[in-house]
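Here the complex is missing one protein chain, while the rest keep their positions.
In this document, chain identifiers A and B correspond to the written order of the chains, with residue numbering beginning at 1 in each.
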Amino acid sequence: MLSQIPLSYFLVVSTLMFFIGIYGFLTRKNLITILMAIELILNSVNINFVAFNRYLYPDQLQGHFFSLFIIAVAAAEAAVAIAIIISVYRQYFNIDVERVDTMKY
Amino acid sequence: MIDFGYTIWIPLIPFFMFLILGLFGGKMKPMISGYLGTLGLLVTTVLSFFAAYQYFFQRTGEEAFEKIIASNTVWLNITDKLHIDVGVMLDPISVMMLIVVSTVSFMVHIYSLGYMKGDFGFSRFYSFLSLFSFSMYSLVVATNLFQMYMCWELVGVSSYLLISFYYEKPSAVLAGKKAFIVTRFADLGFLIGILILSYISGTFDFEELTNPEGAMISQGTALTFMGFSAISVALTLIFIGGAGKSAMFPLHIWLPDAMEGPTPVSALIHAATMVVAGVFLVARLFPLYYLGAPDVLTIVAYVGGFTSLFAAIIACTQLDIKRVLAFSTMSQIGYMMLALGVSGYGDHDGLGFMASMFHLFTHAMFKALLFLGAGAIIHSVHSNMMTDMGGLRKYLPITHITFLIACLTIAGIPPFSGFFSKDEILVAAFHHDKVLFFIEWAVAGITAFYMFRLYFVVFWGKETHYHHTPHESPLTMTIPLMILALASIFSGFIPFNELVTSDGHGFHIHTEWAIAIPSILVGIVGIAVAWIFYKKESGIPAKLAASLKLLYVGSFNKFYIDELYMFITKKIIFNRISAPIAWFDRHVVDASMNGIAWVTNSISDQIKELQSGQLQKYGYVFISGVILLTFAFVYLWFN
Partner (left out) sequence: MSIHELMFYLFSGMILLFSVLTVTSRRILRAATYLLFVLISTAGIYFMLNYQFLAAVQLTLYAGGIVVLIIFSILLTSHITHKFEPIGIKKMVFTIVAVAAGAILTITTVLNYGFNTVVASSQNPDMQLIGGSLLGYGRDGYALPFEVISVLLLAAIFGSIVIAKKEKSK
């Protein structure tokens, strides 16, 4: 049954996924892959919420709904981010994050 | 009492004219600004003459001429007691100076209408002339030392502006700078003198300072400084200021170079008015000099005497006519200084004072005439050099006659005015100091010689072929010449002994023929020598120059005073003293400041790099920070 798997296993998985996402966020140059890394991060958080809900407060639904809302927010975020990326692409003809540095100094 | 309140307009009208011409002159037609400036000065001249008439001839009773404060305003309150005023004070010498300044200035204004016609910067010229007139009027009517000092600097500035009027000519710019720096250097002495005087007396006011019974004189002599009484030190310093302005040896080097300015300017500033400001200053403080520090007056007398001889010798060899006149000016101012130096105070003792003022007046007239005449010659020949001239009497009849009158006047031939004033000076010198008398007597002869050398070379001498025939100047230029010629002839009959005296009381004089006849004779001898040498072309001057080679070369090179100055300033002060200081300043003081700035700059350059605009760098730093903080909180803080 479920009790055979401790809660911390889920948390370890989500932690690893979170930091893999951060690694992607910090190393990838393409704005879209950075967006994907952010999706990874959000997803790892979702796993956390769901696991906490199931293991700690099984008779309530806060974690469940939080994940639901996060998915909705992620969808909105992805839409706006992609709009921005396309706009940047029109401006600079590439979406390399290192070249979009007009705001420096 | 007559109300002299209107005299405030005498300085103010030229001032407003300066503002108008300075601000809007560029937009006017040049001639209009010239007429406007001349009109303003005409009004001022009328006012000056009216004020002089009222002051001298409408006084009540027969008592002495007093100092009248026509208007006065406190301008700066330093302490309750010590304050700087601006105002108008009328006394015999200031009223006389008003006449001198307005006459010469008005003549020069009219003359310049012709002389400067078509020149670049015509309205600028007139605005500067107005500025100068304003400053000079305010200087002569100053109620206190500080106002005088301010106007003193103002005339220095206008002199600078007018000398370098042709600012495209490097020599004019250099001459302007030289004049400004040399007089400014002398003015430092003046300023320190003012400070010492005001420290002793607690006032700048002339009335209090020069009151013979005032506390000033006794207090000043009581206080000593390095073995000299404080008042002597102060008055010596003030005299240095006056010597700088009046081109006394050894501060004279700027005056010959100042001839780079337009000729009317030389006539107005460097012959008739500004350069006599030093004489005026000593005369203004005369009671203080005489009663407080008679030793200083001896210095004044000898400096004046030496300068007059020195300049007269140089004038004999110069070839530039304006320079001859410049050295002649120095020589004549030397006369005035000497007369002040040998003068006593009160009644007939004050003969030297009276003679000095008298000579100042007549000199202003005939020297302005000489300069304007020289201007007319230059205008028609287009050269300053005597070698380019000769036989001009046929072409320039009016200039010739007026120039001759002026030369006779300066040579001291009766009945021209120069005779009377110079004679009084010689009398005063004779009764005071025989050495000075003989110097001045000789100088009178030399003066006659070099003036007639100039006259004969220019108007007689060899026939010169001109590219285009010289022609007489327009009326605007010849009328001032004629008016000034009349003034040169007749101003000798003005009874200065009744009007302008050291203590305000008139006294009687009589011509001492024992002194007058030798002085006339020496003048005639000078003229005769010049006649022989220069009437026709002759080899005598060249032979003489060869036999007196040392004297001739020295005189021709102005006795190397300029070179001496250059040696002292450049070789000694600049190279030996200033250069190491500059090195220290640049390599130690500046370098340490630059080092600090450089360190700051490079650090901020490094810091700036942090803000690279690279999103991922920010993210990296942010996440590392969060991890470190989390670590710190979880494992270090709570355990």
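Keep this in mind: a contact is a pair of C-beta atoms (placed from the backbone, for glycine too) under 8 Å apart; a residue touches a chain by one contact, two chains touch by 3 or more.
The structure presented is a predicted model; accordingly, all values stated were derived computationally and were not measured.
Visitor: Even though one chain is hidden, which residues of chain B still touch it in the full complex?
Guide: Residues in contact with the chain left out: 620, 623-624, 626-627, 630-631, 634.
Visitor: Against the chain that's been left off, what residues of chain A make contact? List them.
Guide: Here the touching residues of chain A are 1-13, 15-24, 26-30, 32-33, 35-37, 39-40, 43, 46-47, 50-51, 54-61, 64-65, 67-69, 71-80, 82-87, 89-90, 95.
Everything below uses one rule, namely that only the chains that are shown with their structure count from here on.
Visitor: Quick one: report the Å distance separating chain A from chain B, using the average Cα coordinate of each chain.
Guide: 89
Visitor: Using the touch definition up top, name the residues of chain A that touch chain B in the complex.
Guide: Listed in rising order, the residues are 22, 25-27, 97-98, 100-105.
Visitor: Which residues, counting only chain B, touch chain A once they are in their complex?
Guide: Residue list for chain B touching chain A: 608, 611-616, 619-620, 623.
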